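Up next, chain A:
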Amino acid sequence: MVEKIQPGDAIHPGKPVTVDRYGPGARVNHWITAASLILLAISGLALFTPSLYFLTSLFGGGQNTRALHPWIGVVLFLSFFVFFFQLWRANLPERVDIIWLSKIRDLLSGHEENLPELGKYNAGQKFIFWAMTLLILVLIGTGVMIWEQYFAEYFTIPARRVAVLAHSVAAVLIICIFILHVYAAIWTRGTLRAMTRGSVTGGWAWRHHRKWLRELAGQRKTGPAK
Partner candidate 1 sequence: MTNAWTDIKNTDLVVVMGGNAAEAHPCGFKWVTEAKAHRGAKLIVVDPRYTRTASVSDFYAPIRQGTDIAFLNGVINYCIQNNKVQWEYTKAYTNASFIVQDGFAYSDGLFSGYDEDKRDYDRSSWDYVMDEDGFARTDPTLQHPRCVWNLLKEHVSAYTPEMVERICGTPRDKFLKVAEMISECSSPTKTMTSMYALGWTQHSHGAQNIRAMAMLQLILGNIGVRGGGMNALRGHSNIQGLTDLGLMSHLLTGYLNMPTEKEPDFETYMSSRQFRPLRPGQTSYWQNYRKFMVSFMKAMYGDAATAENGWAYHYLSKLDVPAYDVLRVFEMMNAGHVNGYICQGFNPLLAFPNRGKVVAGLSKLKFLITMDPLDTETARFWENHGEFNDVDTASIQTEVIQLPTRCFAEDQGSLTNSGRWLQWFWPAATAPGEARADTWIMAQIFLRMRELYRKEGGAFPDPLLNLSWEYHDPGDPEPEELAKEINGRALRDLTDPNDPSKVLVPAGKQVLNFSQLRDDGSTMCGCWIYSGNFNENGNNMARRDNHDPDNTGAYLGWTFAWPLNRRTLYNRASADLNGKPWDPSRKLMEWDGTKWTGYDVPDIAPNAKPQDVMPFIMNQEGVSRLFTRGLLRDGPFPAHMEPFESPVQNVFNRKMRGNPVGRIFESDISQFGNSDEFPYAATSYRLTEHFHYWTKHNRVNASLQPEFFVELSEELAAEKGIKAGGWVRVWSKRGSVKAKAVVTKRIRPLICDGKTVHVIGIPLHWGFTGTAKKGFGPNSLTPFVGEANIETPGYKAFLVNIEPSTAPGGAVA
Partner candidate 2 sequence: MSDSPRTAVSNPPTQPMQSNLGQGDLIRRSATADLPPPTRQLTAVAKLIDVSKCIGCKACQSACVEWNDTYPEVGENAGVYENPHDLTENMFTLMRFTEWVNPETDSLEWLIRKDGCMHCADPGCLKACPAPGAIVQYSNGIVDFIHENCIGCGYCVKGCPFNIPRISKADHRSYKCTLCSDRVAVGQGPACAKACPTGAIVFGTKADMIKHAEGRIADLKSRGYANAGLYDPPGVGGTHVMYVLHHNDKPHIYANLPDDPKISPLVQGWKGVTKYVGIAAMSMMAVGSVIHGVFARPNRVAPEDEENAEKLVEGKPVPPPNDATTSGGR
């Protein structure tokens, strides 16, 4: 299966080579989503367990926390789904992902050379992408059902009980995924600049997403040297 190259991805020759991975729009999108998720996690955790209720003071108290949380959720939902439509094709699973996953120990033990060459995203990234997608859908859906101010009255209380439980389970999961995502980005050095400067070094691309790099090179998707 030939992977379509994402618009905006381009190689800049030089020393080192740099590769554009995310355009400014995608980065803004990502960081809005990230910020929303962090705020949601903090405000949500404040309401999730009394031991973290003190976090409501970051939002100006419990009433404000209660009022803001769902609106932040709406922001997250909208920004994530703009993001989603940019990335979903590149995140479609492939057979190579299975091989990659089966050799995940090599990755962790520093033998990434034993893993197959990958396109723009590896299976872990794809997992995070789809897990986020699914959980955000669950969270927005159940969140609307328990949004007391506007929508709760349209749902039965038993349905709202299911919703609140599902919302909290999904929230726990998304926070776990979030931690995984952040840590993976930190552990894999050279990754963060993709979401700050928008580009990675050619070596990073060679090491982690060689197929993607080869395709970019093969299609002469090269930009002017910096």
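Selection rule, in plain terms: all candidates are chains of the complex that A comes from, given by their letters.
In the analysis below, a contact is a pair of C-beta atoms (placed from the backbone, for glycine too) under 8 Å apart; a residue touches a chain by one contact, two chains touch by 3 or more; residues count from 1.
The shown structure was predicted, so the numbers you read here are calculated from the model rather than taken from an experiment.
Here chain A touches just one chain among 1 or 2 in this complex, the one numbered 2. Here chain A touches candidate 2 in the complex through residues 11, 13, 15-17, 19, 46-51, 53, 56, 61-63, 65-67, 95-96, 99-100, 103, 107-108, 110, 112-117, 146, 148-149, 152, 157-158, 160-162, 164-165, 168-169, 171-172, 175-176, 179-180, 182-183, 186-190, 201-207, 210-211, 213-214, 217, 222, going by the rule given at the top.
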